[in-house]
Structure formats: structure tokens, C-alpha cells
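Note that one protein chain of the assembly has been removed; the remaining protein chains are unaltered in position.
After this line comes chain A, so read on.
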Amino acid sequence: MCRFQLVVYDLASPGKRFTLYVRGNLLARRLVAPSSTVISRRTLRNSLASNHGLVLFHLSASGRVSCMMSGDELNPAAVPQPVEDLHGDGRWLSQHTRFVQECKDGEPEVLFVGDSMVQLMQQYEVWREIFSPLHALNFGLAGDTTCNVLWRLQNGELENIRPKVVVLWVGTNNHEHTAEQVAGGIVAIAQLLTNRLPKAKIVVLGLLPRGERPNPLREKNAAVNRLLCSWLPRLGQALFLDVSSEFVHSDGAIGSQDMFDYLHLTSTGYRTLAKPLSDLLLQILEETPEERRASLV
């Protein structure tokens, strides 16, 4: 009988005691994370089919399965969900449908996906000058949470395309969720991308600070970034880029020259982000297949 070693990490607090459930069956009792237990292939297959209570599973080549979870509850930020048409003009679905169509027509090397921070980038000169030449597609949708992006990616926005890099920028709109849940949602998206595009690098952008002066949302976004910084390296294909510090002045203020409404970036603000991001993308895209294989081991 084939057995797999299951390594479990607790997202919220390492060292905490918790109970892991897989599809209602008690898998392991009172584990102290990080810890390991041995499970059968059938249990593993069952647990992969249903990820309730688990943010993600990663099955490595050696047969080691690692999973990351948030306590023993379902992470609401990792549940795929479309946006309801509350206003009556169906714009969210119209945009999603257009993106699915663009997948049929385009052969992007770089895919940008996320919320308004991604969507607005395409409206400025910086997109035409720096990112368009990289053969980039932009699937940003204003207002999206991790749940909405997850739904879109599972419902056609990854069909027929094989980008070398995916830039993921989402999380600032997850108002109902804790920092741990938001980070878990972002990691779930990164995991989905890695599963669907095994050869692609995933560049996750840190959530920018928001609001003119220090406030709870700044603390929350910073907490999300700290969690991402420690969790993403475990995915192997994922890179984390955080330019938050560029936007906060010494007195803690954010200027309207960078964020016209203390959330969305101006043309100037986007240029601050574009430099390190494009440098990173060029580096990834210029890697030869041999270099890329070597960097993944």
C-alpha cells in the first residue's frame, strides 16, 4: 500500500494544537504543527477531491503532501464566488466573458489578474510603454475579492493560454475577511495557477497601504503581506514583490500625487511600481529553459 507523508502547517499560529479533518473523517488527532502523519493513498485522493477545511494541498515529486490551513474551518476567502449583478447592467459578467474570449484569441506571455489595481493599470500610458510590449493580457476587474478572482480563473480565464508569468494582485477588497483568510485566499489562487500552469512563474504583488493616514486597513494589508512573504516560498513557483514602502511618507501620510483617492494609483504611482515589476518580469522572461529548470530544483 502506498503511503504519503502529510506535513501540516497552521497558518494562524505555528505551534498551536489543532485537529485536522478530511471530508468529515478524522485524519489526525491533536497534532502539534508542524507535524507529520502517515495516510493511505485513498485518504489522500479523497482529501484532494474535497478541500473543505484546507486552503491547499501541494503534492511534491517525492510524494510529500504539504497543506496549509487556517484553523479547522473553511476559509471563506478561498471559496470561488461570482459577483452578483446588484445594479442591473451585468457589467461584471460582461467583463468576465470578454476575458474568456481574449483567452481564445490571444497568446500572452504575461497574464495580469486581480482587482482595480490591475484593471486601472491598463488605462495609463505605463501599460502601453512597459507591459504591452511583453505580450501581456490584463484580466483585472474592479471590486474583485480573492473569491471572485478564484471563480473567474476556474471558469474560463485560463483556457487555451500558456503564459510564462502570471502577475496576481488581489486582496484589498476582502473586507469581510481576516488577514489570515485573505492571505490564504491569495495562496489558494497561486496554487490554482501553479496546478493549471505548471511551467509558469507566479508573481504575487503585496497589498499596498491605503488611506491618507495610518488606519486599521493599513495594518491588515501589512499583515497579509507578512503572511504571504512566509507562505509563498513553499509553493516553489511563486515570487513575492512588495513596493508598499515607496508610498508612505515619513509622517505616515500617503500623498494624492501617488494615490488620487488614497487607494488607486495615479500615473506617477504606477511608474513607481512598474520599474521593479518590469525588471522582475524581464528577468523571468529572459531565462532560458535550462536556467528555469535549474532554478526550480
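Some points to look at:
Here is the rule we use: a contact is a pair of C-beta atoms (placed from the backbone, for glycine too) under 8 Å apart; a residue touches a chain by one contact, two chains touch by 3 or more; residues count from 1.
Simple rule for what comes next: contacts and distances are computed from a predicted model.
Chain not shown in the complex: UniProt lists it as "Platelet-activating factor acetylhydrolase IB subunit alpha1", one of "Globin domain-containing protein", "Platelet-activating factor acetylhydrolase IB subunit alpha1", "Guanine nucleotide-binding protein subunit beta-5" or "Tubulin delta chain". The residue touching the chain not shown here, chosen from A:Gln154, A:Asn195, A:Asn215 or A:Gln283, is A:Asn215. Among A:Asn173, A:Gln191 or A:Gln237, only A:Asn173 touches the chain that is left out of the view. Among A:Gln95, A:Thr146, A:Thr194 or A:Asn225, only A:Gln95 touches the chain that is left out of the view.
Not every partner is drawn; the one left out touches chain A at residues 86-91, 94-95, 98, 116, 119-120, 122-125, 141-143, 173, 175, 210-213, 215-218, 256, 260-264, 266-267.
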